[in-house]
Each structure stands twice: as C-alpha cells, then as structure tokens.
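Missing here is one protein chain; the remaining ones are kept as they sit in the complex.
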Amino acid sequence: MNIAAKTNVLNLSEEEFVYPGNRACSGCGLSILYRIGLKALGRDCIFVVPPSCLTVMQGLYPIAASQMPILNGTFASTAAIATGVRAAMKRLGKKTQVVAWAGDGGTADIGIQALSGALERNEDIIYICYDNEAYMNTGVQRSGTTPQGSLTTTTPYSGKKEQGKNLPDIVAAHNPAYIATCSASYPLDFHDKLIKAKEISGLKYIHIQTPCPPGWGCEEQMTVKIGKAAIDCGLFDLFEIENGKKQLSEPSKKLLKKEKLDSVRHYLSMQTRFKALSEEQIVVMQERIDKKWDGYRQEFGAG
Amino acid sequence: MSEKLIDSGNNAAAMAVQLAAAEVIAAYPITPQTPLTEKLSELIAAGEMDAEYVAVESEHSALGVCIGAASAGVRAFTATSSNGLLYMSEQLHWAAGARLPMVMCVVNRGIGAPWSVWNDHQDAMSQRDAGWIQLFAKDHQEIVDITLKAFRLAELVHIPVMVNYDGYYLSHTYMPFELPDAAVVKEFLPAYEYAHALDPQKPESLNTVTLPDSRNDINGVKQPGYMDIRHNLHQEMRLAMDVLEEIDADYQQRFGRGGTPIIDPYCCEDADYIVVAMGTLANQFRDVVDRLRQEDGLKVGVLALQIYRPFPTAKIAEALQSAKGVMVYEKGLSYGNQGALYADLKSALYPYPARPQLHNFIVGLGGRDIRTEDLCQTLKSACLQDDLSSPEQTDTPQWIGLQL
Partner (left out) sequence: MPDSRFKVLTSASTSGPGDAGRTGSWRVERPILDYSRCIPAKTGKSACHLCWLYCPDNVVSKAIEPKIDLEYCKGCGICAEECPAKAIEMVSEENFVAGGEDE
C-alpha cells in the first residue's frame, strides 16, 4: 500500500482537537505528536490511555483538554482495555478506531504482556508508544527503553548500565499487520503513517521517539532539533514494516546516500542526560550505529 | 420454556451467562473455573451464543477487556478463581471505582503459596474491600438464579457483582436445576445502557485524574472531588441491598424461586443457637441442624449469608437478636486476627441490645474435608458451653480438622 498524497504543512487540517492551557510541560514533544496525530485520526476514535504524561496532559476532572472520548485505565492493561473497547465496537457494529496511546514504561515494561497478547490475537487497534526514554511523568526514572549511559533519577552518577529494549523489534517478532517508527520532530510523517494505519486491519504498532526537555536535559526550544539530530546521526531510524517488509522512511532513507553520517557526539552533547558517558561508551555507541547502517546499506542499497 | 437439567455447577453458570446474553466474555484458564469459560467458548463457537470471546493472556487482561467493553456500553462477563482473582485485584478496584456494571463468577479456591487447587473462601475474602458486590451461592440452582439477578443488579446500581460458588463442591458436581425460559429472562433483564458510554458523538474522558477537592467544570458547575465519588460508591453500595430485594421479588414472581436474597435462615425462628455460614457449608449445616434437633433436642438453626459485600448489617443483627449463641463457621480468615466474617458479624451486633455468645470456627481451608460429624460435635459443645471462659478464649477462632 502506498501512502496517498503526502500531507504537507499547507494542506494539513486546521481543525484542532486539543485545547491550549493544558498541563503538558513547556516544549513537550508529546504535545506536538498528540496535536498533529489527532488531526490524522479524526473524530471517530476512542482512546485508551494508561498512567503517563498523557493522562495529565489530557486534563484533570472535570475538564478534559482534548475533544476525544478517552478511557483512562490501569498501567498494565492498555492493550487489553483497548481490546475490550474494540470488541464492544464490533458488537455495536461501529467502525470507530480504537487507539491505545501509552508511554515507554507503559508499553515496554509494565504493559508488555497485555501488548504481546493483543499482538498475538491481532486485535484491530492502533497501538501508539510515545517513547521519551524514561518514566517522565513520575520524575525521570529509568525504563526498559532508557538508552545505555543515560542519567535518570534511578541511574544517577554513572547512567544506565544496560542497553535499552528494542521495542519495534520485539513487536515485529509478533508479525503484526503494520509497524512504523516516528519522531516528534517529523509530525507530518507521523500524521501520514496514522492515515495509513487507519486503513489496515489488525494491530498497527507505532513507536515514536519523543524528546522531553526536562527529562533529557535540554532547553525547551530544542525539542524538534534534538529529535532530528537523533535521526541524522542514524541512532534512531524512521521506518515502516508491512507484511514483514521493512522500508526506511524519507528522513532516514536519505541517509543511505550519505558517505558518512553525523557523529553521534553532536546528538549526545545536546542533552545533559548523557554527560556521564565515557569516551569508550561513546565509541561503542558509534560503532553500533555504524554497524547498523552497514547492514542497512546492504539491505536497502544506496537508497 | 424453562428446562430441567442435571449438569455441573460450572455449566449451570455458563448457561446462565448465555441466558443473560453477555456480549463480551474474556477469561484466562484457572482451576476450578476453567470448565465454565470452556463451556462459554463452546457455546459461542457452536453458534448457540452470540458474543465475542476473547482468550486473553492473563486475568489482569481479562478484567481489562471487560472494563473496556463495559465502558463502551456492552455487557461483559468473566470468571476466575484463587490467584487469578488476586491477579485482577487492581482491576477489581478500577471497575468498581469506574462504576462499571459487569458480572464475574468466582469459583472459590484456596490461595497459594503453597499451591492448592481445592476450595476455601480466602480468594473472595481477600477482595472484600474492592467495591464489588459479593454474592454467594449454595447450590446449582442458586448459581443460575443469582447469576441472572447479578446482571440486573449490576446494571441497576452500576456496581460490578461477583457471584461466588465453591470450587469442586459445586463447580464439578452434577446436580439438578431448572434453567429459566429465555424469553422471560429477556423481559427480566433489559438491555444494558450506559450514560457515559465511550462515544465519539459525545466525547468524555473517563476516570480522569480527580483532585482531593471539588472543582468547577467548563460550565461553572461544581463537580465532586475524589472523596465525594468514593462516598457515593459506599452509599449506593449500601442501597444496592434494597435493589437486590426488589429484583429478587420480581424474579420470584416470574420464575417461582427466591425470597431469600440477603440471608437464608433454616430453622432459625425458635433457635437458641444459630450458625452463620456462606456457600455450601451453610447447606451442609442443614443436616447438622436436623441431627442436633432430633438427637440432642438442641434448638439450633443455620443462617446462610447470601451477600457478603455490602454486609447486611441490620438484617443479620436483627435475625440474631433472640439467639443465645451464634457460631460463625468460615473458610477464610484475616491472618493474625480472626475469621473475616466473624469480625464483621461481631461488629454488626455491637450497636444492638442483644449480645449473644459468639464462637468462631475455621474449617475446610485448602479443601480439608469438612466432616459433618465434626460440625455436629463442635456445634454441640459450643451450645452446651453456657458459661463463657475468658473473653479472649471465646474470641479466638477454633480450627476444626487440624491434623498436626
């Protein structure tokens, strides 16, 4: 399936679903995604949300910050609750899109069992993981996706020892209908992948790298720049997997043409969370990226 | 047409759920509940029941699916036992706090560690404060009747309902029962409708973070804080007992069975000594009562408690006002204290003038055989123990059938 006409900033819908004056931090990457994502999803949606920054951003009773039906649920059961909502829609004969939207902790850690179950059953839902690479809502504790070496409040001084989980790979092992990775810095790419996901039946998994200024230790205005830097250095890749076939999306695909990618150092230096990284750790990180891209060049050619 | 059958308790429950037209069923296998949901999946696969069966990967998810379905305005059912119920614990509180009507059969079983697949009531007792209505059945007929009433109760009071019945004693034994006529059940149990059902046409955010204090909504109307919402759950759970009685009266009129939805007394009118018990144990005591009345001339009776939460404080206290002694036999306890039912009953009696002697017996944990002979002996000696030993002694639960 090809993406229909690509959305650009000129033809992007002006309809807004999120109200200003919500509780998201200043410069929140999730806010960019949520605002633009809702434009793609449209009104015929029901959201299922576990505890996360999104819970807070979506408002405190009795005020909701977005104009969507939302079911807040327990931390571990997002994919299961979404399954129940989807089953109900089926009973009611409604096509309403059920969207589970969880953070990295709610997906890679406490929610992985329910997600794996829903993947295995191939539930007809969109599951979005906004990955800000730590438990940000509770104050920046390490999560399963926190990258190696990153400082968090539970990995102080020397940073996280272990490598982060590769969630898209874990999901891919379940062979779902559609997998995509996205970035808060490329909201239109996210928008169009959602448009595509809506048309596919079965479980659609979308994983989004989501810069978080207070958690990553950067200035608020740098959210978009940092997300782009992660992609430009080849650390985080934008791709889609359909029917088992992986394709790089444009912002990553164009890197295939480059002789040499940007050094990861630039990306790391933009954030205080990486300031405990040793020279050796940076070298290893760079080697891993280079090796991954050697593989991509073999797999996809020079783009 | 109603139908007379001889079948297992689990199948009786499954057929009641079929009659109740549950639309989303999610369950995870656990002994001794498994045959119930196997039967439901079989009914659905055979086209005899029109519902979605979701084979989830855990009990936590089973209740998660029910939460999702009920929040969208669709009738949901699950079943579990023992550790499965405990694994749901967080979801139990969530479903009750969200005021979602749903029904769950809990086929009572002891909790590990150590593993036990056999019956006691510790699973249900341990979840008594989750905000669910807890009903107890004594036989197969009650499984059917209580399950059907449970759906109507849940949907009228918007509180989830647990239908408890004893693992193996009821789940796997075959007994005769009558299955009501489907058309009459349909009249008895109207379709589930939910004012806050998830709907893109009138979007609401459900179970949003709620502040300690009340707060104005976007129209300037004051809305409750967390504590007000909790108070309302408590008040309406108490009120649910009245609704259960009304539902039972309607059920009795339509199907000819009922009249004892809260407490079910046997030979209690003139009784000096009254046993209080739940589930099959209460039925076993009917034999004990008959025997002690015949052989020993003891005026004993047994009061089956049909609902544990909300606790029928006034009804039970009033029923015990003329008794000299009350013996609470139960299959679960609050470790380090006493039987949970005993403690509840004692506190229910406190504001009332009559203060019968109280005895607490713990029986049948993890399926330990409950010998009628032991019940006769312990009850008899408790009846004859007129002058109390030290208050501490009488207030200490006696364990029946210990082997070490």
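As written, the chain order gives the labels A and B, with residue 1 at the start of each chain.
Here is the rule we use: contacts are C-beta pairs under 8 Å (C-beta built on N, C-alpha and C of every residue); 3 or more make two chains touch, one makes a residue touch a chain.
This structure is a prediction, so every number in the text was calculated from the model and none was measured.
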item: Candidates A:Gly21, A:Gly93 or A:Gly244 - the one touching the absent chain; value: A:Gly21
item: Residue touching the undisplayed chain, where the options are A:Ile32, A:Ala102, A:Ala197 or A:Leu277; value: A:Ile32
item: Footprint left on subunit B by the chain that the document does not show; value: 98-99, 155-158, 193, 195-196, 203-208, 210, 217-218, 224, 228-229, 232-233, 236, 239, 243
item: For subunit A, the residues touching the chain missing from this view; value: 9-10, 12, 14, 16, 18-29, 31-32, 35-36, 59-67, 187-188, 213, 219-225
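Going forward, only the chains that are shown with their structure count from here on.
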item: Length of the line joining the C-alpha centres of subunit A and subunit B, rounded to whole Å; value: 43
item: Complex contact set, residues of subunit B against subunit A; value: 23-24, 26, 51-52, 54-58, 60-74, 76, 90-91, 94, 198-200, 202-211, 215-218, 223
item: In the complex with subunit B, residue positions of subunit A that touch it; value: 43-46, 48, 55-56, 58-64, 66-74, 76-77, 79-92, 96, 113-114, 116-117, 120-121
